[in-house]
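Missing here: one protein chain of the complex. Every other protein chain is in place.
And now, chain A:
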Amino acid sequence: MSLAPHSQEVRHFHPRVRSALDNPQIRSNFRNAMDGLMSKRQNAFNGWDLESLRDLGAAVRLRALSRLPELLEQLEDNCSRQGIRVHWAETGEQACEIIRDICKARDARTVIKGKSMVSEEMELNHFLEAEGIEALESDLGEYIVQLAKETPSHIIMPAIHKNTAEISELMHDRTGTERSHDVAYLTAAARQQLREKFMKADVGISGVNFAVAQTGTLCLVENEGNGRLTTTVPPCHIAVTGIEKVVEHLEDVTPLLALLTRSATGQHVTTYVNMISGPRKADEFDGPEEVHLVLVDSGRSSIYQDQELMDTLRCIRCGACMNHCPVYTRVGGHAYGTTYPGPIGKILMPHLMGLENTQDLPSASTLCGACGEVCPVRIPIPKLLQRLRKESVDGDSLRPSVVRGHGVKRNWKERLAWNGFRWLFRNPRRYRLFGSLLTRFRWFTPSQVGPWTRYRTSPKPAAKTLHQMMNERTRGGAR
């Protein structure tokens, strides 16, 4: 998988955070949006036994993961029997090639896309464009982001970082739409521009929210109708999904759907729940003649090797963790420089890209625990963040890890400090001698100690050690 564009960006995490924090527009756009989303979510679960629902959501996902290889085979069997062609890709690049080959075989020039985070992950649009195939996003938020030549800043609301004025200006520049702050007008303009494209598109590409093994059904959840148009109007539909999105039974979809839409946007259900189990039948008048399903691994099966880290694969991509994250709310989605931002990105991206490319992500958290508390499928995100922090400094070669870039943050200064610490604390005389030396020479401690003192005063040893103080107390009979 070619990670060059991403890894370049991820490495510049700190400067990007700084510039995001200095941008009042970004801060207010995100603050307003996240406040709204948090209260909407809370209202949507009113009257629900939320804890039992989350238990069920987690149980359904865990059951699916426990039988993942069998369910993938069952999904493939059922889909194939119903006329959906199933493809497997080990990497994002392989998945892009599969999609290109399907397009080329049909002589396709234009592709219309419904929202799909995995296609963002594998940078499908760039790939297709380099092959001379136009790929147009049709979700309004994605359309805006594509016009701006940017990437989504939120997995559910891709254009959340922009306000109406910015979008109006952008649409005016790129499409000639009259400037307007009337959202209904801008939306209608985009509808008109995209209708033409829907009619002409040769191929439609969508993501998948849940793939049901039992019935060979692909479930897509959306509000706009662009997902339905994408999967119905063009003569060929390609659905692309991570291998972890499979569930066992049709009924398993019900708790996940109840959790997904409420957690994501505070909706009881989205306008459309689109369940696809096959291409157009011989006597039908619409629907695609060909349906393909591309199953993408891209690092997921490595996560599967570790029982603790595997919890990352439960994710149903609702975005609640980022909506509730104090760090995400302040720095916004682009600061992370990864396809998936926020808490879920911090535990997922190190697997997809290696810790060597994402070493700052697990540390960019206050470990306040909000993400774990709202996660609809109970992913212990804070615990996994701590695990990845440990992975990034653990350099023990006797403890091999499934995480790529394991030990990347280990450095000799820190190692020396800890070894010295260990040596001093193992012997009482050495310990006392060290303590009294510290108190005696306390004025020599530097006032600047790197990033620590940027916002804090430098720590200074006390005038007396605890031992000395206790000795004085008991001897002096101060009580």
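The working rule: contacts are C-beta pairs under 8 Å (C-beta built on N, C-alpha and C of every residue); 3 or more make two chains touch, one makes a residue touch a chain; residues count from 1.
One rule holds in what follows: contacts and distances are computed from a predicted model.
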{"item": "Listed names \"Glycosyltransferase involved in cell wall biosynthesis\", \"ABC transporter permease\", \"Cobalt transport protein CbiM\" or \"L-lactate dehydrogenase complex protein LldG\", matching UniProt entry of the absent chain", "value": "\"L-lactate dehydrogenase complex protein LldG\""}
{"item": "From A:Ile205, A:Val233, A:Leu260 or A:Cys325, residue that would touch the chain that is not displayed", "value": "A:Val233"}
{"item": "Per the touch definition above, residue among A:Leu56, A:Val203 or A:Ala335 touching the missing chain", "value": "A:Leu56"}
{"item": "Sole contact to the chain not displayed, among A:Gln74, A:Thr265 or A:Thr465", "value": "A:Thr265"}
{"item": "Given A:Thr110, A:Gln214 or A:Gln468, the one touching the chain that is not displayed", "value": "A:Gln214"}
{"item": "Where the missing chain touches chain A, by residue", "value": "29, 32-33, 36, 48-49, 52-53, 55-56, 58-60, 62-63, 65-66, 68-69, 72-73, 82, 87-90, 94, 98, 138-141, 144, 157-160, 162-164, 167, 183-184, 186-188, 190-191, 194-195, 198-199, 214-217, 223-226, 228-229, 232-233, 235, 243, 249-252, 254-255, 257-258, 265, 267-281, 283-287, 295, 297, 301-302, 304-307"}
